[in-house]
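One chain of protein is taken out of this complex; the other chains stay put.
After this line comes subunit A, so read on.
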Amino acid sequence: MKRVVFRSKWLPYVLLAPQIAITLIFFFWPALRAIESSFFIEDAFGFAREFVAFENYARLFNDAGYLKSFRTTLVFGLGVTALAMSIALVLAVAANRVLQAALTYRTFIIWPYAVAPALAGVIWFFLMNPTLGIVAYWLDLAGYEWNHYQNGDQALLMVTIAAAWKQISYNFLFFLAGLQSIPKSMLEAAAIDRAGPWRRFWTITFPLLSPTTFFLLVINLVYAFFDTFSLIHATTQGGPADATSILVLRVYQTGFVGQDYGSSAAQSVILMGLVIALTVVQFRYVERRVNY
């Protein structure tokens, strides 16, 4: 590889400056403000603020509802990731073998990614509406009573499906690219050694896909933890009871609905810690242990 050498000392900094400015203004500054606010209690209009040290955090960890949100977020995150990745993998393997009309087939699978998360949620919400929805009607015919307004598990299942459905396309693209980069010769050699398709998949394809898989694992978790806010906000709004109230939704409810900025900031800081932890895991462990 050819190494680029800058003659001028300041040029690299100038070239980096816009990106650094954006990072500082839109990431570091708000993050610092959030950390600061999390130590205060403040009225909505900002007339007075009182320093309370760690009270906002202490309250959160004594709040059974907040702790339950952790569990809900975890169940939701793992559910979305498992569902979206497994279906995407099956589709990608299938698509990789399709010879005719492959492009059309792929286009249709990628399509849902263009749907905004809130819309994806609303579509599923409508399909499963206990009064109007077609899926609820089928379930009713099958003798299963569906009412996600009342049943928390059903509501959580519904938002999990909606969130996963949208993410399948993204995962599919990466899996397909990963599959296409696996050398044909290895698979052919295995086939000559009388390894069946199933065995070939688990001993050759799947291990070779592991970098993609781990990358997607982190991306999907982050997606489920954060980007699904609009989906849940547009559909269940955390209900029924608090069955679908994931952490990021609580930040919004506390800060924007409740105007309790201190607690909302404390929750953001906790979430920020979570993302940092996930990123560290990805860089330190995952990227190293994967065989390329």
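Simple rule for what comes next: a residue touches a chain if its C-beta (ideal position, glycine included) is under 8 Å from a C-beta of that chain, and two chains touch if they have at least 3 such contacts; residues count from 1.
Convention: contacts and distances are computed from a predicted model.
Colleague: Out of "sn-glycerol-3-phosphate-binding periplasmic protein UgpB", "Metal-sulfur cluster biosynthetic enzyme", "YIEGIA protein" or "histidine kinase", what name does the UniProt record list for the absent chain?
Modeller: "sn-glycerol-3-phosphate-binding periplasmic protein UgpB"
Colleague: Of the residues listed, A:8, A:100 or A:131, which one is in contact with the missing chain?
Modeller: If we include the chain that is not displayed, A:131 is the one touching it.
Colleague: Touching the absent chain in the whole complex: find that residue among A:31, A:116 or A:257.
Modeller: A:257
Colleague: Using the touch definition from the top, which of A:151, A:210 or A:230 touches the missing chain?
Modeller: Of the listed residues, the one touching the omitted chain is A:151.
Colleague: List every residue of subunit A that touches the chain not included in the displayed model.
Modeller: Touch with the absent chain occurs at residues 41-48, 50, 65, 129-132, 147, 149-152, 237-242, 253-254, 256-260, 262-263.
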